[in-house]
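In this view, the complex is presented without one of its protein chains, the others remaining in place.
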Amino acid sequence: MTAALDILPVTQMPADGPYGPAGTHGVTARLFDPPALATLAARRGGGIALAAAARVELGLDLADAPRLSRADGLSAIGTAPGRWLLLAGTEGDLAARLAPLAPHAAITEQTDAYVGVEIDGPHARDLLAKGVSLDLDPAAFPPGAAATTNVAHVNVSFWREPGEDRFVFLVARSYRVAFARFLVASGAEYGLELVHRG
Amino acid sequence: MRIPCPYCGARDASEFAYLGDATLTRPDPAAPDAADAFHAYVYLRDNPAGAHSEWWYHAGGCRRWVKVARDTTTHAIAGAELAEGAR
Amino acid sequence: MSRLPSSGLVDRSRRLNFRFDGKSYHGFSGDTLASALLANQVRLVGRSFKYHRPRGILSAGPEEPNALVELRSGSRREPNTRATVAELYDGLDAASQNRWPSLALDALSLNGLVAPFLGAGFYYKTFMWPATFWESVYEPAIRRAAGLGRAATSADPDHYEKAFAFCDVLVIGAGPAGLMAALAAGRAGARVILADEDFLAGGRLNSEAVTVGGEPGHVFAAQAMAELASLPNVRIMTRTTVFGVYDDEYGAVERVSDHLPTPAPFQPRQRLWKIAARRAILCAGATERPIVFGGNDRPGVMLAGSSRSYANRYGVATGKSVACFTNNDSAWSSAFEMKAAGVNVTTLIDIRREVAPALAARAKALGIAVLTDTQVTGTSGQPIGGALTGLSLRTGGRSDRLAADTLAMSGGWSPSLHLTCHHGGKPVWNEGLAAFVPGRTPPGLSVAGAARGTYGLGDILAEGARQGTDAASALGFAAALPDLPATEDTPAGIAAFWHVQGSKGPAFVDQQNDVTAKDLGIAYKEGFRAVELMKRYTTLGMATDQGRTSNVNGLAIMAELTGASIMETGTTIFRPPYTPVSLGVLGGHHRAKDFRPTRLTPTHQWAASLGAVFVETGPWLRAQYFPKAGETDWLTTVNREVKAVRASVGLIDVSTFGKIDLQGPDVGAFLDRVYINTFSTLAVGKARYGVMLREDGLVMDDGTTARLAPEHYVMTTTTANAAKVFQHLEFCLQVLWPELDVTLASVSEQWAQIAIAGPRSRDVLARVVDAGVDVSNEGLPFMGAIERTVMGGVKARLFRLSFSGELGYEIAVPARQGEALARALMAAGEEFGITPYGIEALGVMRIEKGHVSGNELSGQTSAGDLGFGKMASTKKDYIGRVMAARPGIADPERLSFVGFKPVDPGQRLRAGAHFLTIGAPADMAHDQGYMTSVAHSPHLGHWIGLGLLKNGPARIGERVRAYDPVRGGDFEVEVCAPAFIDPNGERLRG
């Protein structure tokens, strides 16, 4: 419990705005609804064919590792061997777009399963150090690195954006308030700006 | 204790669910001695003080079952492999 | 004031006011509470644990056994705070503890008078007569007298948090060894964390008047810290105690705000660090040992090095007339430096016959009298407060007296090797050092400096530099040994000595727990000679200081008694934490409402807007019921909800069920292996109820699984078992049958799922599905499962299922559409009086219908127990089949599932009541089972129950006694079939 959390009900998303000492702004968290999301899981023995199909059909180089692959507005985050979360930059029928992969993979619609949270700012890593049990030093977790892990009892997948010092989290929808409370509790010290991105 | 998940990398053991002895094989249910074999499979354990092969499920990560070689007297981990190979 | 004119590192321009026991004082920035009290000539600070003897300040560090205070007050009261490490702040308020009515006049100090009777083990030999007096008389008195400080009066108002850190080299302790280690590794480019428990880095360099690299030690330390601070790869953490070595991580506490009156806004009080370090170097220094002699616990008797520290670091003279008592050279240095700082050191008393001539010469030059071959045999003190006034001495056979208000003693030094023991390593006795040195260390941890038994300052600097270099090199960094700053050598000669034989008065070994040399003698006589037995019997080393100043002396005295060597007698094992750690910081921000995350259903806000009452269901908050204005008790509301459903239609969010998509050609075969019944034959577009077992043959979970396409099924699990079932299925697929081509995806979060039930539910459904979607009895028959669209193009999964026993459907839509669906259903059902209902009404209806739920799926029940025996396929193997055939599981006499109704319909049934045969005695031998679930059935107008009864199904119609003594219930119930409504299922098929 913190002074910041004390006044926030656990049943409501914390409102947009600054949390922390007046005049400080060390980290920004932008919450957003992913435009389209799906899980892609290679069929038994279908990993190589799937990778080939993804390359041909989507121009996507699916890394079979906890990394981000991206092509043509489509991001693939490795979550398990032969398994990815696919995130499209725009709304639309992601399943249809992935249909060419269907012979080699199970495709499962997950657009509504997660909320996204972008976290950046000079104190982004300080905030995240309070919940992420991974070494986020760029040498250990370089741009494009991804992970699925537990943060403050909440399961998340996240990656480090290439080119920008920014982390993007996908959080199960039913846990979104709990995760936001972690952000407020951990980030208020540095001045946290919480924004719902339209 | 950090479990070296072959896919995710080293993660705190609290991300995993533990099942235990990974040397056991599910017996043939049709075999004439199935009752005895299942009794041994479900209930009896070597429980060694020393090298132990054990199942950990990476519930908070890749949701893969990982076979970990760990010493039960020192907790030192000699290696880890996924239950199933690459897909 | 006893502030020395010039020495010390406190900032005399920053005066800080504080209070102790209600009296106002002042100190300076840089003081500890202890140094400020000494500066104000406060000598009596606390009372001891058992005999309530007056105690002062023994040390200047974390080893302090005596100067424990209650710091702060009210909800921030911190009992047992060591004044020697409490950083002074303006407005600090502290109180002495374990005394009544006052510190100077403590009633329980009378305990001291009967001390001859209260030796070690006293409690175990008495208070047994009469037997009933223990809890009523003796123990309450003992409990009141025991303990030290008092807990805070209400919830801790401060914030705590946890954080992770990673580094190549963790250096623990920023004294001379640690600074050099950090410099060596840091300059090489390794990621270094330098942690020090003190608020001022430097360790002994701040307390000793030494020269390093041509500068005073503390200046060297400050310069080294400045360089380290300039290195981007080095993180400096002062006020941070590394308290434990765990597998692959170190635990540390950063005291972020303890030096402030209250934490700054949004700042935590403390932060728990979990540090993963590839290498660590322990540079924790050493702790000075007292000497055991009569009256060695008086205020004014203290450790020599600490007395020196008060002079050099804090600019405080610990007394007006200081004598030193020792067996080793370091106390001579302490005496010399104190004298140089302006303290009146009168006499050096050494048990040794001879000391190094240079030391004797220096003493002479400084005008300090030297008494060699001399022991302190007793002390005298002031009548009130007991502060030291004089010493009894013995030189050879000659006795003498010496006036002194401070005795600075040193029995030698014990390396602070605590962390080396945390993986089971046992310290090893080093005869030459008369000290334990580290044994086997935890993986990756090495030890440098005094913590390793290296006492000479030059050697310490060199050892720290070497180990820092080695650690960095081993990790692949190009590390060069730093140039070593020149320093003087500090003498460290010692003659092992523990205990002044034949001294007067109690000679304390463990001052906090009041363990005397005589107590050790009792332990010896009674056979408690092994170190663990001795400690447990006498409580030696079990106090808040964890035996820092007492363990070695205790061991040595026991060794003297047994004639064995110290190593044979045992060793001192230290367990985490290194120093006590607040419970608040170990909990972090996971307290109160944030103890665990709260999961919210997709329709939470909608339900809240209707005034729903929510209830914790595992991690979820679910709508329990929806009271309307004027409904004052929950039963009224629930009855209304149930009636509304049975009469017309209602809706409830069931999104919390686990939902798993299974895809692949082998899904049917797979489900056949995990369910007791068959799913490979299920038609596309149909759902089936399934029961799965654990491998031990008992029921794991139940739920409905539908086949959406030939190679695509969707399984539902109970809310409680969602994660467990998923894990089980993955085990089966990854470990048992990797040949099966099946992939799983949890879709619990993707789909909001709302159940509508009641005779008008089809009418309501028909109004929300898109045009052309046929939900007639033909288009969507009972147990049908189809994918269609609703609300104008929203993808949906439609299931015709019923938990309530009424015609019913479940509609799944993407989670963000859940609330819209709820509102659409409300609008569509308005003319039928559609009623939102909560899980209470859901529970009532499932009990009326006789469905099992969590209370019956207890993990102790078999499929047969629950009436699913006939469901089990005999044509296939499945998980749990073999073990379910064991006689103890298959026995028909087991407790089995049936219904119950009260013989007197006015009786209220209660879950948890046991069943007894009527007329049989109420004892365990006649226990026949228990009630699992009850509900008030508005349909029947009385209470009904489900339960597990020995051989239950064969006893329908029989009456048994429902025995519930914990709630005063004892009446007859009739055993009945577990379906109270529509037993033939006509309603749900219509």
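Read from first to last, the chains carry the letters A, B and C; within each, the first residue is number 1.
Everything below uses one rule, namely that contacts are C-beta pairs under 8 Å (C-beta built on N, C-alpha and C of every residue); 3 or more make two chains touch, one makes a residue touch a chain.
As a working rule, contacts and distances are computed from a predicted model.
Entry comment: the absent subunit's protein name, as recorded by UniProt, is "Sarcosine oxidase subunit beta family protein", drawn from "Formate hydrogenlyase", "Sarcosine oxidase subunit beta family protein", "Multiple sugar transport system substrate-binding protein" or "Dihydroorotate dehydrogenase". Residue in contact with the omitted chain (choice from C:8, C:149 or C:386): C:149. Among C:510, C:695, C:730 or C:810, the one in contact with the hidden chain is C:695. The omitted chain makes contact with just one of the residues C:342, C:491 or C:584: C:584.
If you put the hidden chain back, the residue from C:26, C:643, C:886 or C:989 that touches it is C:886.
Touching the omitted chain from chain C are residues 49, 75-80, 114, 116-117, 119, 121-129, 131, 134-135, 139, 142-144, 146-156, 158, 160, 162, 244, 246-247, 249, 251, 272, 274, 422-424, 518, 521-522, 525-528, 530, 532-533, 536-537, 539, 542-544, 546, 575-577, 580-584, 586-588, 590-596, 598, 615-617, 694-698, 700, 854-855, 858-860, 883, 886-891, 910-914, 922-924, 926-927, 930, 932-933, 963-967. Residues touching the missing chain, restricted to chain B, are 1, 12-14, 18-21, 35-36, 39-40, 42-49, 52, 54, 56, 70, 72-75 (touch as defined at the top).
Please note the rule applied: only the chains that are shown with their structure count from here on.
Chain B has its Cα centroid 30 Å from the Cα centroid of chain A. Residues of chain B in contact with two or more other chains: 12, 63-64, 82, 84. Shared contact sites, meaning residues of chain C that touch two or more other chains, fall at 276, 738.
Interface residues of chain A, counted against chain B in their complex, comprise 41-47, 64-66, 79-83, 133-134, 147-150, 155. For chain C in complex with chain B, the residues that touch the partner chain are 246-249, 276, 423, 443, 695-696, 723, 726-727, 730-731, 733-736, 738, 877, 881-883, 885-886. On chain A, the positions that touch chain C within their shared complex are 1-5, 10-12, 19-21, 33, 39, 41-45, 105-106, 108-114, 129-135, 137, 140, 152-154, 172-179, 181-182, 185-186, 188-189.
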